[in-house]
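Complex shown without one protein chain; remaining protein chains in place.
Think of it as A and B in the order they're written, each chain with its own count starting at 1.
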Amino acid sequence: MSEKDMNDKVNEMLQRSEANVKKTEKSFVRPEDEEREVVAPDGSIIKVNPIYDYFSGEKPKEEKPCSGVIEKFLNWARAESIWVLGFGTGCGSIEIPPLVTPRFDMFRYGVQMRPTPRQSNAFIISGYLSVKTLKRVIRTYEQMPSPKYILALGSCTINGGMYYDSYSTINRLDKYIPVDVYIAGCMPRPEALLAGFMKLKELIKEGKGEKANEYARNFDEYKANQKKIIKDWNMPDYNW
Amino acid sequence: MKNLIEKLTEDFKISDVVYQRPDLAFVTVPKGVAISLVTELRDYEGFSHFVMMSCVDWIEEGKFQLLYLLHNPKTKTDVGVKTFIDRENAEMASAHHLWKQVWTYQRELKEAFGIDFPGSPRVDENFVVEGWTEMPHMRRDFNTKEYSRDTYFPRPGRETNDPAEYMRKKLYPNEPITAKKQDNDK
Partner (left out) sequence: MINKFLGFEPDKDKLPSLTAKIGDDIDLSSHKYQKIWLGPNHPGVTGNMAVELWVQGNTVVKAKTHVGYLHRGFEKLIERRLFVQGFPTSIRMCVAEPDTNEYLIATCTEQLSGYDKAVPEMAKWLRMLSLEMARLQGLLRGVPGQGGTFALGLGVQWGVYLRDLILDRFEELTGARVYHMYIIPGGVRGLLPDGFKERMEDNLRDIDDFIIRIRKLMFHNSVFKKRAKGLARITPEMVDKYGIVGTNARGCGVKRDVRKDHPYLHYDQLDFDPPTDTDGDIYARTWVRWQELIQTVDLIRQIMAKMPEKGDIKAQMPNVLHWKIPKGETYVRLESGRGEYGMYYVTDGSEKPRRVNLRGPSYTHAIALLEDLLVGADVADVHAIMVSLQTCPPEIER
């Protein structure tokens, strides 16, 4: 092998290793989460892609409404039992305690808080969303059973509000998940929140609470927007 | 307070002393002796409460200013120990062995300014941002407005006005701009 060939080979190797270094710098995927092939005990080969599974790369199904009277009945039932997930994402959540206590009692409208996304059908995004929280919000939203509704609180979710130029918070929530009702203000009063719930009820009764289907229809667009800003898709690790 | 700082001046090469309030003084020391001055203040002068650690980016001079603020609960006085370090490859000796909470500050400064503290526990872990690929976000040359405009989707229709111009137009549309008024502005 001549000297020139040797040099070329070394340079090539160096470049490759540089590319590798750059790749590891940019990519946040842990080695155990990378797309790979696994040999099962019976010898068959299975393709696994944990990140795809974690963040449901699978398109959600669009659910068609039932016919006529039945759908009306279902909508009435949905409107009268709005179960809100107890996840306060921003400072607007300080107005949630007054809502569940005697003064602005929201139980009288059939609205109540639930501790887990599997039991709830409404999600209050209470104010600004940092990118770190947005990842958890999307993950939670995808776990909620359909039909599901989103109430966005405060000016921060509409156009960024006070934090329009912040590097950490998003500007428009409706680019990442579909929003049913916006409640303006910084922060909105409990009365405004109750008015928002009333508006949501109206929408549901009219059969317009179909945002979960909209998410399914425009799934690729929403995912592309989400992937633009969320670079680290890792899940918290469990050992069980 | 004055006696104390005069006593320490020679040993620790204290150069720039500012008495901001009777109970608050800022002193500047070289990078090498900052930690030993902090240790001396803690062990022998009774400054046992670590208030905070902070960093200021003096980009014009190419320096980071680190501040260790200490409080003496007996005499109720504070001393801020300042030191300047280079902006390029910024590195500082770690003080995590002195107080239990110091490593948190150092972890934050590593993320926000890119100052390295070798030996400090968990200094390389994420603190507040996740999946961050830009330059450290608290540096002066990081433009958060541009970053936000390019990354997030600004809603069309938001206008930015110069407050002075806007008020003049809105509140005093007919009033000419007089020289006296401009003086007042300054």
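Quick note on the criterion: contacts are C-beta pairs under 8 Å (C-beta built on N, C-alpha and C of every residue); 3 or more make two chains touch, one makes a residue touch a chain.
It should be emphasised that the depicted structure is a prediction, and the values quoted were computed from it without experimental measurement.
Contact with the omitted chain, checked across B:V33, B:V56 or B:I85, is made by B:V56.
Within the whole complex, the absent chain has one touching residue among A:D33, A:E95, A:D180 or A:E210, and that is A:E95.
Interface residues of chain A with the unshown chain, by the touch rule above, are 86-91, 93-95, 97-98, 101-103, 128, 130, 132-133, 136, 162-163, 165-169, 186-187, 189, 236-240. Along chain B, the points of touch with the absent chain fall at residues 18, 20-21, 23-24, 26, 48-52, 54-57, 67, 69, 73, 76, 78, 80, 99-101, 103-105, 126-130, 137-138, 140, 142, 144-145, 163-164, 167, 184-186.
We adopt the following convention: only the chains that are shown with their structure count from here on.
Remark: chain A residues 26, 28, 131-132, 135, 158-160, 164-172, 175, 225, 228-232 touch chain B in the complex.
For chain B in complex with chain A, the touching residues are 128-134, 137, 142, 144-145, 147-149, 151-155, 157-158.
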